[in-house]
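Note that one protein chain is taken out, while the other chains of the complex remain in position.
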Amino acid sequence: MRALAFRSPSPMPGWGLSFGVMVLMLSLIVLMPIGTLLLRGAHIGLGEIWHIVNTERVRAALALSFRASLIAALFNLVFGLILAWVLVRYHFWGKRIIDAAIDLPFALPTAVAGIALTAIYAPNGAFGAILMNTFGLRVAYTELGIWIALIFVGLPFVVRTVQPVIEEIDREIEEASATLGASRMRTLRKVILPMLTPALLTGLALALARSVGEYGSVIFIAGNLPLQTEIAPLLIVIRLEEFDYNGAVAIALAMLAISFLMLLAINLIQVWSRRRMGAA
Amino acid sequence: MTHPTLATFRPATTEPDWMRRILIGLVIALLTVLLFAPLIAVFAEAGKRGLAFALQSLTDPDAQSAIRLTLTVAAISVPLNAAFGIAAAWAITKFDWRGKAFMITLIDLPFSVSPVVAGLCFVLLFGANSAIGGWLVAAGHPVIFAVPGVVVATMFITFPFVARELIPVMTEQGRAEEEAALTLGASGWRIFFTVTVPNIRWALLYGVLLCNARAMGEFGAVAVVSGKIRGQTSTMPLMIEMLYNEYLSVAAFTMATLLALLALVTLTLKSALEWRFADQLAASSRH
């Protein structure tokens, strides 16, 4: 039956070539490797994976990775919102440079970011020394250092998803709120914030997904002590270096599963908040 | 009660002056601590013992080999991913078929996979213990702990960049110009080069720029598949790690300076493109 045809006929040229190249490269570069991981996981079996994951060191690493990512993403949620608002609505000297600099974490290789942050926040570094001497606070080689690295890595996501939405806001809505007697703070909280919620959640999800898997910028500043400052991706690398492939696969699958559940939850909140706003 | 004068009048759509100042101050302070300071630190640490000493570290054969490898890997993986991006964008935007949204999800998949896990996938697929890997090693073409592994891992990490930039742009531009060229008798390749490419060239450049920056800086996935063999499979980011762990701080930061400069050039070109050709780029995906 025509209605069930995969593709509607079209005179546009290049279907076979473009679709073929797309499917071939996607299969070779992305699907086959990921498929291999899943197959290996199926081969190991759920029980054995649970057995590997449910050890003190792995549990600690997974908990650390997700906890630090969540803290960093929440920080970036608030800071990113402020940053986006300031960049769209205010005018001040140097704004263009700051706007361009937001993308630095995307452009700067993670290893470079890692050693640079460590140099600054180490006990003998520029900021590290100040924090150490005045507050007795150690940043590098503690969980705090991991937070800093993950905040750095996730910084652009919320800003870049929220910024275009703020640009689109119709000022008449704010004016309407003001004419109805709402204070500025009330307008921001009750009118603007709900409009930004879906974009904020998208940014949060992107930042989280990136932070959980982050490796390069974290390992230099983390200290990498088992049970304390050892992140899950590092533990995968360690297992691989020990040729314990099953161990590495089990941790990787656990990470993927938890990430999936987390992103699913964010997605559901998003659907709910969109529906509440009446936008399909 | 005092009446507001012109000087104290504030439009209903702005915040009080004190609040704006606090927010701008906060933003600048936090960005200084988080973004600008690390960037400056890279240059400062590299120059600690003078320019000559820093440059000296780059003459090391292993360092030069790392630079060459990074350039080679980018030169292979970026054009391949650009070809993929163009093909995918063409298939997705010029035709109507079932499962487009699902296909886009699959293309985006590498963004949500940890680089380390990506590397692990390739080790499982091509490692000496696997069926394919064993055969490749026996045939004298190892992938893991060799340059091909570095290339495929880099391709995985940067896979969606070009496609993601082109798909929204080409969706927005529609098919009318290509259809017009068809009715005027132009062939497929002619339409592509004379009508499509001129319309997407800046978006393509934008995607390639970001793809390249990420390709040259990739660390986690490459660290896993390369085996970090000095002078052979060690890219610039891997070299930075090795030098840093050997307490050769100046050498590490000098290498890092090169990549930081690449990042700055990328950001400058990217901003220039956004400023000059905003209408021809994907508005929603500014990263």
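Miscellaneous remarks
Going by the order they are written in, the chains are A and B; count residues from 1 in each one.
As a working rule, a contact is a pair of C-beta atoms (placed from the backbone, for glycine too) under 8 Å apart; a residue touches a chain by one contact, two chains touch by 3 or more.
Quick note on the criterion: contacts and distances are computed from a predicted model.
Protein name for the hidden chain, per its UniProt entry and selected from "Sulfate transport system ATP-binding protein", "Na(+)/H(+) antiporter subunit C", "Cytochrome C oxidase subunit III" or "ABC transporter": "Sulfate transport system ATP-binding protein".
The chain not shown here is touched by just one of B:195, B:243 or B:282, and that residue is B:195. Of the candidate positions B:12, B:28, B:186 or B:269, contact with the unshown chain belongs to B:186. As for the chain not pictured, it touches chain B at residues 176-177, 179-187, 190, 194-195, 198-199. Mapped onto chain A, the interface with the missing chain covers residues 2-3, 8-11.
Everything that follows uses one rule, which is that only the chains that are shown with their structure count from here on.
Listing the residues of chain B that touch chain A in their complex gives 12-16, 20, 23-24, 26-28, 30-31, 33-39, 41-42, 45, 80, 83-84, 86-88, 90-92, 94-98, 103, 106-107, 109-118, 120-125, 127, 129-130, 152, 155-156, 159, 175, 178-179, 182, 187-188, 191-192, 210, 213-214, 216-220, 223-224, 236-238, 240-241, 244, 252-253, 256, 259-260, 262-264, 266-268, 270-271, 283-284, 286-287. Within the complex formed with chain B, the residues of chain A that make contact are 6-8, 10-15, 17-22, 25-26, 29-34, 36-37, 40, 79, 82-83, 85-86, 89-90, 92, 94, 96, 98-113, 115-117, 119-120, 125-127, 148, 151-152, 155-157, 160, 163-164, 171, 174-175, 178-179, 184, 188, 206, 209-210, 212-216, 220, 233-234, 236-237, 240, 245, 248-249, 252, 255-256, 259, 263.
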